[in-house]
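If you scroll down you'll find the structure; I have some questions about it.
All protein chains but one are shown at their positions in the complex.
Chains here go by letter, A and B, matching the order in which they are written, and residues are numbered from 1 within each.
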Amino acid sequence: MSEHRLSFASSAHSVDAVQRAAYRFSDRLSCDISERPDAVEVIVHLADDTSEPEAVLADFRNEVLDQVLRERIRAETGDVRNLVLALAFSRTGLIDADG
Amino acid sequence: MAKFRGPLAFQAPSAEWQLLPFRFERINGKVLVTNLVGEHLFLSAEDFDQLARNELPTDSPLVRRLRAKHVIREGADELPVELLAIKSRTRYRRLAEFTSLHIFVASLRCEHSCPYCQVSRQSSDKGAFDMTWETAALGLESAFRSPSQNIKIEFQGGEPLLNFELIEEVVAAAEVRNASEGKNLGFVIATNLALLDDRVIDFCRAHDVYISTSLDGPADLHNKNRPRPGKNSWELATAGIQRVREELGVDRVSALMTTTRSSLGRVREIIDTYVELGLTSMFLRTLSPYGFAIKTKSFDAYDVDHWLPFYEEGLDYIIELNARGVPMVEQYAALILKKMLTNDDPGYVDLTSPSGIGIGAIVYNYDGDVYASDEGRMLAEMGDKKFRLGNLHQDSYEEIMLSDALLAPLEESFAPSAPMCQDCAFETYCGSDPTYHYATTGDFVGRKPTSGFCRRNMAIFKLLLDRYEGDAGTRALFQTWAGH
Partner (left out) sequence: MIALRGKALSAPLEEPLGHTVWKIVDVATANSQRGSRAFVVGEDGEAPEGFDLYLTRSCGPSAGKGEAVLRLPPELDYLSGDDVISVSDDGQRVRVLWRHESRQNSVLLTERCNHYCLMCSQPPKTANDDRLLAEAFELMRLLPRGTSEIGFTGGEPTLYGQGVIDLLRLCRNLHPEAQVHVLSNGTRFADPEFAAAWAGIDNPNMMVGIPIYGAEPARHDYVVQAEGAFNQTIPGILNLAQLRQRIEIRVVLHKLTAPALPEIAEFIARNLPFVYQVALMGLEMIGLARANIPELWIDPTDYADELVEAVTLLDRNRIHTMIYNHQLCLIPRSMWPYTVRSISDWKNEYHPECVECSVKDECGGFFFSAKYKVSEKIKAIPGEAPREPALLEL
């Protein structure tokens, strides 16, 4: 196991986003995540036989960024999503098109 | 000419782009974007960046594509919301349909002794492993209680033809019952065809019964998979298929393969066997995980990684055959493509969320036990009755359909709220398969990053999208499959 420390500024990264990235990468690495006042600190454990550990870590960082974006999409679109689903189940079928 | 206004005049006035719910996945330098109902488009990384940073211009081909696919909307545009709602409603229509496939395990006995089969018994004791008429009658009652307008009754085994009298009785009783119920009623016998005789043929002709059989590929492979006295399983199966085609019609028989490790590397031969028999559809099935996985609780990425090249080669070969004018459908791809390219959901058990267990299909075992899926029954035969919903002799229809054994996995595995699936660009194409995840990890949801189910399906989704985007001929073929 090799250990790597990563740090994500709290202003731009939520713990949740980092956790989701860690979950998604849990087949490649494991993480200890801790929250500091101004940063989310992550200790990444990589198996010793990991080929190109630097690439895996870079991918992981990018994944965190994508998770931040996903978080934003969820936040911005949550209302519309609920609206669509409410509409979808409130009325009876239209597209039953075959007829 | 002054009368006409230029294109600029018709851009969205404020160009306040709002995001609509979408998910994304980076694939080979491009970004796959799927909207709330699974319509997809690929963006370049730069284009995606514009979207992600909220830096879309007033108008551009990119903006138009995103609007057309309901990924963004302008300010207060209501139309995209309306259309998304209609599409979602159509997609979930399947849920209201409820159980339409009712599997009757007519007998657990079998004259084959397939090593991977977890359920069959080599026994001549009819009393111990055959379904009785009393049990079947209760199963029939339950089937007709289902609110679905379509009822398909499938006889499985073991080898159901070993209890053919029961099949005759059930079909006759179902037809009498249906005279007043008026449902779309259909029958299927899943058999290895070794016992096919005149009586069975005449019966199937008279009652419009379909035959589903097993065909694993070329003779040596099939016979190795399916030992029986005489070592002639393949010969009997192919002769049976031919006989059904000639005496009942080409559309009346379909075949299903089981993939074992010996199949890997031989996918073209397997497909050719189907083509030779005049079959026009096949299902390139995954390696069956149950026996192995349950005993070892083992992570089966190994199996998946060995199986994927098999699938990919097979799919490409089938695409090639079609291009040459040889019709062949790969059913698993067709199921997924229907979900990708239309608003329809074929309701395939493994690929629905909430899971199709108990909803798409329900299994009545020979002894009256009711299972939410065929895999649930297999699990039970190996000693774990987690998916047993109840027993026809002891529990009412309501007790069975509202049992915890059904509701808990349905609720817990709901993919739109499962970790990772929630954010997955493929979620609308995928399913939750709680039986599989339970069998491999002990809980209904599993851990998707290490789940063979997730790994396999994600790879297939990517493969299908890649081929779809790659070539107009394949696109047309896939659209045909999706339209089936």
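Descriptive notes on the structure:
Heads up, the rule we're going with is that a residue touches a chain if its C-beta (ideal position, glycine included) is under 8 Å from a C-beta of that chain, and two chains touch if they have at least 3 such contacts.
This is a predicted model, so every value here is computed, not measured.
In the complete complex, the hidden chain is touched by one of B:E25, B:E39 or B:D303, namely B:E39. Residue B:L83 is the one among B:L83, B:A137, B:V275 or B:L407 that touches the chain missing from this view.
Touching the chain that is not shown, out of B:D47, B:E74 or B:D130: B:E74 (per the contact rule at the top). Contact with the chain that does not appear here is found for just one residue of B:D59, B:D272 or B:D384, B:D59.
What subunit B contributes to its contact with the hidden chain is residues 1, 3-7, 9-12, 39, 59, 63-65, 67-68, 74, 77-79, 82-83, 86-87, 342-343, 472, 475-476, 479-480, 482-483.
Quick note on the criterion: only the chains that are shown with their structure count from here on.
The residues of subunit A lying in touch with subunit B in their complex are 20, 23-27, 66-67, 69-70, 73, 76-78, 80-81, 83-85, 87-89, 91, 93-96. Listing the residues of subunit B that touch subunit A in their complex gives 18-24, 26, 36, 52, 81-82, 84-90, 92-93, 301, 343, 419-420, 423, 447, 449-450.
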